[in-house]
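Dropping a structure here in structure tokens format, bear with me for questions.
Removed: one protein chain of the complex. Kept in place: all other protein chains.
Chain naming follows the written order as A, B and C, and within any one chain the residues start at number 1.
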Amino acid sequence: MKINSSEIKWHLLFIILVLLLIYPLLFSLSTSFKTMSEAFQSSSLIPADPTFSAYDRVFTTINFVQILSNTFIIAALVTIFKLVTSVFAAYAFVFFHFKGKTALYFLLISTIFIPFTVTMIPNYITLSKVGFVDSIYGVALPQLADATGIFLLRQYMKGIPMSLMEVAELERASHLTRLRTIVVPLIRPAILSIGIIFFINSWNEYVWPAIMIKSEVNYTLSLALQMFVSSEGGTDVPVAMAVATLTMLLPLGLYAVCQKFIIGTFAQSGIKG
Amino acid sequence: MKHLMKWLCLLLASVMTFALAGCGGGSAPKEATKENGKTVVTFWHVYTKNFGAPVIKQMVDDFNKSQDKILVKEVYNPDMYPGLMKNLQADVASGKAPSIAMIGYNYLDYFNENFQYVSPEELAKKDTKDPDYLSKTFLPNVLGLAKTGDTQVGLPFSISAPLLFYNPDLFTAAGLDPQAAPKTWQEVQDYAKKIHDATGEYGFYMQEYQDNWATQGLLTSNGAVILDENKKAAFASKESEEAYQLYADMVLKDQSALHIAADEGIASFYSGKVGMLLGTSAKIGTITQSSSFNVMACPFPAFGDKKVEIPAGGNFLAVTAQSEEEQQAAWEFIKFIMQPKYLAAWTINTGYLPPRQDVVNEPSVQEAIAKTPALKVAFDELPSLTPWVAFPGDVGVKAEKMFADMRDRILSGEAPATALKETQDELNQLLK
Amino acid sequence: MYSIEFKNVIKRFGKNEVIKGLNLSIRKGERLILLGSSGCGKSTILRMISGLETISSGELYLNGKLANDMDPGDRGIGMVFQNYALFPHMTVEKNIAYGLRIHRIPEKEIADRVKKAVTILNLDGLEQRLPRELSGGQRQRVALARALVKQADFFLLDEPLSNLDAQLRGKARKELVRIHEMYGQTMIYVTHDQIEAMTVGQRIAVINDGRIQMLDTPHEVYRRPANLFVAKFIGSPSMNVFDGQTAAGTMRLNDTALPLTPGWAEKVGTAGAEKLLAGVRPEDITLTAEPEEGAVPVTVQYHEDYGSRVGYYFTINGEEVISIMRDDVLQGCRQAYWKPNPGALHFFDAATERNIGYPEEAAE
Partner (left out) sequence: MKSADDQSAYRRRERRLAFLFVLPSLAVFILFMFYPLLYTLYLSFFKWNMVSPKMKFVALDNYVNLLTDPVTVTIAENTLLYIVILVLFNFLLPYVLAFVNTFLMKKGKYIYKTLLFSSSLIALVVGAILFQWIFNPVSGPVGAIADAVGVALPAWSKTPGLVILVISLVAVYKAFGYNFLILLSGMNSVPEELIEAAKLEKAPNSNIFTKIVVPLTSSTAVYILIMTIVQGLQYVFTPIKVLTQGGPNDASSNIIYQGYDYAFTFYETGMSAALAIITMLIFLVLLYLEFRFVEKGVYYEN
């Protein structure tokens, strides 16, 4: 693959950028195989005497399976509800015509602009009133809808030719049928890609679970990291890196499997002007 | 559009009324929570898997097995004492509270003023088995750590002492004798300079957390007073200025001391890039594991021949249970874990000093002291421990941050006198 | 009883009136063409029948029932869209059977109907293909099959052949007529292509500016255009029109006065129009190299060779006129002579642009 000279400099630039972005991931991986003292001695990427002691400590001291399933349940719940509510809302904003549609749309979109410092205290108090604090469902509950989802899915739904919907109209297909048989199948790649983004964001979420979750049995992966970080007693760095690496496994796996998919969807039609 | 808006406001109004009715602080005490017949005691602590949690788990399991009336559940709170206070705050806001909470000494006043709790004295009086448990087991100065005015808020559980760790290899490289550890801050400055000049590494680093713990030791050991009798800030004195000037000179003039965030500074000590580290005895375990050199330690340096006065770090146990039955159960559990056997395990695993005198002659503790000399240094510092100054009421939470900010201002070049004066005035303004 | 009737229907998009007072009656089973250039409103009329466009005012009757507010799904419409509107994610079979499955028609019957449509439109073997795997022609036939399989009363086609290339279009036209005769539905066909209109339509409605200019058989529309617009629109190259300069039974062409036939003289006289425009179709003009009695001398300025035919350009009363002849009699540009054939003349009132009609003997 001959790359002509003028492009060399761009390729170099991108390669440096990729190395800069990949290095921390490799650093985390390599440290997770080092002993406590070696972690502090050298920052070389190849551990002198690699050991599984960090992973062993992770699996023995914390109930890793429970934490993994908590994280998965929250992420799955949040993703499914966000997708369902977003698909229905986006459908309404594209295929229905009613007075006040624009106002309602911007009312929903404005939630993107509400910082979490506004929502954290009131939601905490509301959820504690109904006994949802320190429960994974309490973490998921306020996140069952997402304006970014509505915004993005609306873009993709706009790409569906109107004539296809008119065919359905001529068959007196109900809106639910149109959604099921035409709209959803046509934008399935977009739904899955946005779904994966929702899943990964919820999987990695730290701030809201940190406020809501108290007992270890409800911990998520991001919180599990804290169980090895103590300003008083010091940090077990290799274990922190092991947890970090394990946290990355599923997102990386998902991404590797659906990467063509995600990149394709976002790259192909993005946000149309 | 009108129709839509009308409907929306209606919904919002109804939601608001439902929420407002509910908010506004805790509710009346309710009876103890039960679980298959046992009284549940929730024990909030701040210890991580690599530091203290295994011992806590051991204590809780042993206690639960030792009787069948009470079931203790331990709950870990991240971010140490501020983290636990945040959770306590939030829980009380929603009408709940743990049975026992581990409160940092510097939150003593804030806790006392804002939270409902039962004093250990009261619990001891009601406990027919040994009513004078307190005076029998604890030294007055230890009890003093968790006392404000004359109310005993809780029972001291962990006591950490600030001590000076050092790297013998860097000492020898700079021509210093590792056995002759520095005794005074003047010697520390001198040693630091020698290490820096000889090896190019940093000579000294003091842990820089968002609190005034280590720096309080620096100031009070030179005779400064943080909070005077009528609860007014009085630390902007010549003694404080002198102490901070020495520290600032090491950082700015000699460039022998490192001024950096805590985690990075301590990591630098582990990797042999810093000669001396002023840290907490609580880190003895992690420091020995993480350093590749043979870590040595010596007591908190003095200013000339002045008496060393250093704050005790750590926490006390407060009984925040709201029902009578739960309070009794909590008291049982506290007495159980305050047995020498458990306090010994606690000291060995965490490097904290035990709140009871008699724990030091436990065989396991003697053995640990022999193995890690740093532990011995910590025990030697017990007599010179004084309470970690807790500013009264809501000011308590702000004071720590203001002291940390003051430290950062001085160590980045601001004259100690002005920084001290401004911070003192600000604090006194808040105390009015 | 008409199967589709428009009664002074008006359609507005915002303030702009797209259909201005439409009155149209379509007989059952008829093949009617809505012909006009783009933007004339022909698609809007089709969409109003299907219910995809609302009616601003006036009434639409389907099979005698008032249909203004009838839901598109209840109108019994099978429609072929210009871009075929095939579902990209469904196989050919699923596309064709989509409507039937919505109406929960028993699978057995669905299979039969689909089988029949597939064979008629020779789509055999393509049932499991996806639209993107088909050629333009095949896709068009799938769209047709989907509309037909409904066996609905009305069969609406919105420029169905415009995306096909020339040869395919010819074949597709014949198929459309064949299928219509087989299924016998009322077929409304929208196109801007007059050849399609002439070959497919039993009747053609020439539309311009939201109004029907003429509604009649292809032959009448070509032979007896109701007004100047229809005259010019039908036929390509379009009809030559120039100032007839008629006076007292004569027509003056480039200062040569030619006598009108008695029929025309009488017609022109009684037309009561201040000024008349004369029209002749290019293929009705024969030029001769030699002068002839009653012929007008013309100078041919420009000459085009279309292979099977030749075009000569000259001017009559200041207007450019073109003559199309089979063979190149003039061998290039030069002086020529034109003897107008009275049977091929058309006269329009310059003011109203309406055709003044034809004398009896000329209507052969």
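Some points to look at:
By definition in this document, contacts are C-beta pairs under 8 Å (C-beta built on N, C-alpha and C of every residue); 3 or more make two chains touch, one makes a residue touch a chain.
In this text, all values refer to a predicted model and were calculated from it rather than measured experimentally.
Only one residue from A:94, A:133 or A:168 touches the chain missing from this view: A:94.
Among B:57, B:73 or B:409, the one in contact with the hidden chain is B:409. Considering the complete assembly, chain B touches the hidden chain via residues 8, 11-12, 15-16, 19-20, 24-26, 82, 86, 89-90, 92-93, 114-115, 202, 208, 210, 258-261, 263-265, 267-268, 270-271, 273-274, 394, 397-398, 401, 404-405, 408-409, 411-412. With the whole complex as reference, residues 1-4, 6-7, 10-11, 13-14, 17-18, 21-25, 27-28, 31, 40, 43, 84-86, 88-89, 91-94, 96-99, 101-102, 104, 106-123, 126, 141-145, 147, 150, 154-155, 158, 175, 197, 200, 203-207, 211, 221-222, 225, 229, 237, 240, 244, 247-248, 251-252, 255, 259, 262-263, 266-273 of chain A touch the missing chain.
We adopt the following convention: only the chains that are shown with their structure count from here on.
Arrangement of the chains shown, judged by which pairs touch: a linear chain-to-chain path with two open ends. In terms of C-beta pairs in contact, A-B outnumbers the other of A-C and A-B. We define each chain's centre as the mean of its Cα atoms; on that basis chain B and chain C are separated by 93 Å. Our note on geometry: chain A versus chain C, Cα centroid distance of 58 Å, whole angstroms. One inter-chain figure worth recording: chain A and chain B are separated by 37 Å, centre to centre, where each centre is the mean of the chain's CA atoms.
The set of chain A residues touching two or more other chains is empty. Not a single residue in chain C touches at least two other chains. Of all residues in chain C, only 50-52, 71-74, 77-79, 81-83, 85, 87-90, 98-99, 102-103, 146 touch chain A in the complex they form. Those residues of chain B whose C-beta lies close enough to touch chain A in the complex are 1, 3-5, 8, 19, 22-23, 46-54, 73, 75-80, 87, 90-91, 93-96, 160, 209, 262-263, 266-267, 270-272, 280, 282-283, 285-287, 289-292, 313, 350.
Chain A meets chain C in the complex at residues 161, 163-164, 166-173, 177, 181-182, 185-186, 188.
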